[in-house]
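Excluded from the complex is one protein chain; the other protein chains are retained at their positions.
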Amino acid sequence: MFAREKLNQLKERFGTAIQRADQPSDDRLFVFVEPSAVKAICKHVFRDLDARYVVSIGSDDRPFSGKFMVAHNFAFDREHLLCSVLTYLPADNPKVDSISDVVPAANWAEREMRDLVGIEPVGHPYLKRLVLPDGWPEGMHPLRKDVPWNHVPEEFNDEREFKFDDPPAGCTVVPFGPFHPTLDEPAHFRLYIEGEMVRGCEYRGFMVHRGIEKLAESVLTYNEIPMMAERICGICGCVHNVAYAQAVESAVAIRPPPRAEYIRTIMLEIERLQSHLLWVGLACHIVGFDTLFMQSWRIREPIMWIAEKISGNRKTYALCLIGGVRWDITPELKAELRQVLDKLETEWRAVVAAVSKDRNIQKRTRGVGVADRNLVKNAGLIGPVARASGVDIDCRRDHPYAAYRRVDFNVITENGCDVWSRVLVRAKEVFESIQIIRQCLEKMQDGPLQSPIKDELPVGRIGLSSVEAPRGECHHFVITGENNRPRRWRVRAPTYQNLQGVPMMIKDQQLADMTISLGSIDPCFSCTDRLETIDLKSGVTKVWSQEELVKLVRARAKKT
Amino acid sequence: MILGGLANVAIVLLVAPFFQGVLRKVTALIQSRQGPPIWQAYFDLLKLLGKEDIESGETPFMQRFAAYLSLATVLTVACLVPMGFAAPMNGAGDVILLIYLLTLCGICTLLAGLAAGSTYSLVGISREMMIMIALEPLFAIAIVVGAVHTQSFRLDTVLNGSVYTTGGFPWSGLIMLAVMLLSFQAFVQRVPFDISEAETELMEGPLMEYSGPKLALFKYAQMAKLVIYSGLFVTLFVPWGADLMFPLGWLLFWAKVFALVLLVTLVAATHARYRIDQAIRYFASLLAVALVALVLASYGF
Partner (left out) sequence: MSVLSKLKETLICLKAGRVTLPYPAQAQPVPEKFRGRPIFDAAKCIGCGGCANNCPAREILVFDVCQEIRILKYLGRRCTYCGRCADVCPEKAITMSHEFENATDKIGDIQQRLELFMSTCQRCGRCFKEPSPLEQLKLKGYRFDDLQNERWIFRSKAYLTGEAAVDDIKIELD
């Protein structure tokens, strides 16, 4: 209804620029447009229709249609619609207008498109390398179909260094990462510091890019990819597993049986429980409160045990296949799961009651890492970060999948926009997850775990899937292909989007608050990078000089 | 006398790692885990002393000097503190020397960070400098209050509960007791005031370039500081029973130090670390209160 309406409006406004549209189901819309109209249409969708930006995808479609393809995905959360604006570019001139000036959240996705597929976003405000390492030769784009998956370029230039921007006047540079005790994964934030205040930063990441998308398109097959997809992340693997399976199922119109959907929901919520408890512990560790770190991890441990009993592993559940799940929840496991949840709920209530009055922790987290509603809209922030700024979005309710249509739950929002609000959102979401699991255990009925698949999957279909990971919306885009594997698979992890908001969050804050601000988006760099390990000279430079620092200290001592 | 001083040094060297072990074990108990054995600190020191002595950082000579100086200063203070007996080297110095030596301990950390010369260690020592400026006066004022009451700078008179020796109700003494209790964590560099060495923010701060034997000296100095500051606190503020007969008085002293270490552990385990500006504001307000106590003391209260 809504989709049809909007489509008609777009057709009226943009006329022949819209070549064709597909609406395979109520909640999906694919609009194919002329390359010249892409920017105008995206601007209209993002600003006038107030959609949320999800991701931009570039794909080498030359072996099949002779062209390159670009897709910009948007989400209409209130109307439960995921839509994609697609266009085809000529093979000899893959250029398209950049949408980053009208949709600031598209900044990274367009840079990645350029690095990996070679599609040039014309007019992009900040065209620097994002994903590829510094020495990678120009003109060689790994995700193109003519580059083999295990190709090692001889022209790799070890000596070439990344050129960092100059810091603004009056600021010195403090490098944060790639090796730092707070970060479990490598990332490099080059902070511009004035005194103890952060005035800006430059981010250089993608050091653990492992080439999963290329592997999926060249070597793996449909049912093998879920096992690799869940290794994208070290904490929230199940989300990628389920999101990929759902994207393929949506592309070829296969629906898993109800029992499988309930089991997927239960495992996803179990993962959310353990991820949120892990995060609360980690946030306390960052502010130096190790006791609460140990206690929340102690409370979290029984969840890991029950997950191991159900799926065979504490974290990599290896749950989904196309059209179903592999593990069943027996009545004994159900009873045990209920016990674990009861105990967890009691213990966590006690902790939340104690912590919410604790002024010591609040002093470190209130007013820190502020992300207002404007930043949430422009940078496309999602998950608890957005909900803590009062933006009411949650894929479980807005784009329901698995068994979420059949359970009732609340979406927790807070209005503080700071780290403390994010702590509260995550702490309270634990109780909602417990409710969801209880309802699923109640409503689950016996039945098969796998839908029968009679034929090979049709080729060239597009599937989208958005799953609410503990960190935000995890979005997968799949184009089905030949030889039992997808033509293109694009993973947009939530941290990919949230990291783009971090430079604004840490601006004009103290250096000491940088780690907790970064930690409050619950960063998962492995999810963000998804890549290929090549040796990288990290480019860390030390710009402090003794005189500068002594002057700085004297200036500050005078102030104190 | 000299033997007394040396005996003090030996006791501190022997006992400091034990208290560190107690601190770690009790922290572990609160965190629901097993924790290291009580003797772990001894093993750690032995391990560090046996490692290769790497000279990294910008000024190796200053690094070595800072390491030796820090342990040396702390042990010199040990000679002056009465530990269950009268202050051993009484005639050798007075409370002014004590305050000076304690400040010197702090300066050694600054030298260490400066010698290392890396970004994080420099940020660490700038924080340490700010804290020292706000913190050392508190202890100095406590000693001066005692000195004002007893009209003397001698170690054995001041370090003997002198803050309470007024004619009437010891207002200044009690105020100083509260102030010192509230700021004690910072003296012994524990959460919530271990800001200069915040691991998750600054990668160990001033001590970043230290490893092996030099790190062992610094760690030893830190452990000894815990014992010595506790000892000073006990003799200044909780001196009762110090004049009992030999084994009892001595044992009572160490029991009080143990209780203080437990209190430090409890507070450290249940608090988050404060930011530098919050800490400075906190110390500044304590300083204001301490000055009030000093004024009261000069008027005989």
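As written, the chains take the letters A and B, and residue 1 is the first residue of each chain.
In this section, a contact is a pair of C-beta atoms (placed from the backbone, for glycine too) under 8 Å apart; a residue touches a chain by one contact, two chains touch by 3 or more.
Quick caveat: nothing in here was measured; it's all calculated off a predicted structure.
Undergrad: Specify the residue from the set A:Leu49, A:Val351 or A:Val411 that touches the hidden chain.
TA: Spelled out, the listed residue whose C-beta touches the missing chain is A:Val351.
Undergrad: Looking at A:Lys11, A:Lys43, A:Arg231 or A:Arg366, which makes contact with the chain not pictured?
TA: Among A:Lys11, A:Lys43, A:Arg231 or A:Arg366, only A:Arg231 touches the chain that is not shown.
Undergrad: Using the document's definition of touch, tell me which of A:Ile310, A:Leu381, A:Val430 or A:Cys527 contacts the absent chain.
TA: The missing chain is touched by A:Ile310.
Undergrad: Need a quick check: the contact residues on subunit A for the chain that isn't drawn.
TA: 148-150, 218-225, 227-228, 231, 291-292, 295, 298, 301, 305, 308-313, 316, 318, 321-323, 326-327, 347, 350-351, 353-355, 357-360, 452-457, 483-484
Undergrad: Tell me which stretches of subunit B touch the chain missing from the display.
TA: Subunit B touches the missing chain through residues 29-34, 266, 270-271.
Convention: only the chains that are shown with their structure count from here on.
Undergrad: Along subunit A, where are the residues that touch subunit B in the complex?
TA: 174-175, 180-182, 196, 284-291, 294-295, 298, 360-361, 363-364, 510-515, 542, 544, 546, 549, 552-553, 556-557, 560
Undergrad: If we count contacts the way the header does, which residues on subunit B are in touch with subunit A in the complex?
TA: It is residues 27, 30-33, 114, 117-120, 122-123, 126, 129-130, 133-134, 191-192, 194, 198-201, 203, 269-278, 280 of subunit B that touch subunit A.
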